[in-house]
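Before I ask anything, let me first share the structure, which is written out below as structure tokens.
The complex appears here minus one protein chain, its other protein chains still in place.
And then chain A:
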Amino acid sequence: MTSRLWSNPNARAAIKTLTWFPLLFFFLENGYSTATVQGRSMQPTFNPDSNKLSPDIVLLSHWGAIGHKFQRGEVVAMTSPHNPDLTITKRIIALEGDSVRPLPQSDQKSVVYVPKGHCWVEGDERFHSRDSNAFGTVPMGLINSKVVYILWPLSRFGKVEVKPNVERVSAGSVDSMRL
């Protein structure tokens, strides 16, 4: 019976196409994928014009996030600590071992020490962003991928810049005695 299926050229073409699906799925899960950015929290980097009808489309890299090695100033996509169904895009401001001064409108302490395995994230638009100023440091295990390229609109096509913030962060080395 299987040889009858194989002798039908249409069925053969269909089966040969289907064998690519697992590879494609693996690539999209673990390599690169695209996503649309909703909301204003990352203005002006994404969605700078709130009146536009089409939100930005960006390229996410999952490879880059697997090693958990991030730089200060990178934009990442992570699962929201308060709503596990939501993926949020924010910029990493501080890594483990650093001391951050939260923004004035947050109700955090005046200086926050980022513990091991955690990071401090903020949206570029400080007044429209629910970020670490609201919920504190987040574990790095929640980060899914790095946002590397803007794909749409074509006028802003290009790499997403890494913008470290040196004003409110004092970088420290991870000191095992303080953990």
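Going forward, a residue touches a chain if its C-beta (ideal position, glycine included) is under 8 Å from a C-beta of that chain, and two chains touch if they have at least 3 such contacts; residues count from 1.
The rule is short, and it goes like this: contacts and distances are computed from a predicted model.
Q: Would you kindly match the missing chain to its UniProt protein name, picking from "DNA-directed RNA polymerase subunit", "URI1 prefoldin like chaperone", "Peptidase S26 domain-containing protein" or "ATPase H+ transporting accessory protein 1b"?
A: Of "DNA-directed RNA polymerase subunit", "URI1 prefoldin like chaperone", "Peptidase S26 domain-containing protein" or "ATPase H+ transporting accessory protein 1b", the absent chain's UniProt record names it "Peptidase S26 domain-containing protein".
Q: Which candidate, A:31, A:44, A:139 or A:158, sits in contact with the chain we can't see?
A: Touching the chain that is not displayed is residue A:139.
Q: Determine which one of A:68, A:109, A:128 or A:163 touches the chain that has been left out.
A: A:68
Q: By the contact criterion defined above, which parts of chain A meet the unshown chain? Give residue numbers in ascending order.
A: Residues touching the hidden chain, for chain A, are 68, 78-84, 115-118, 138-143.
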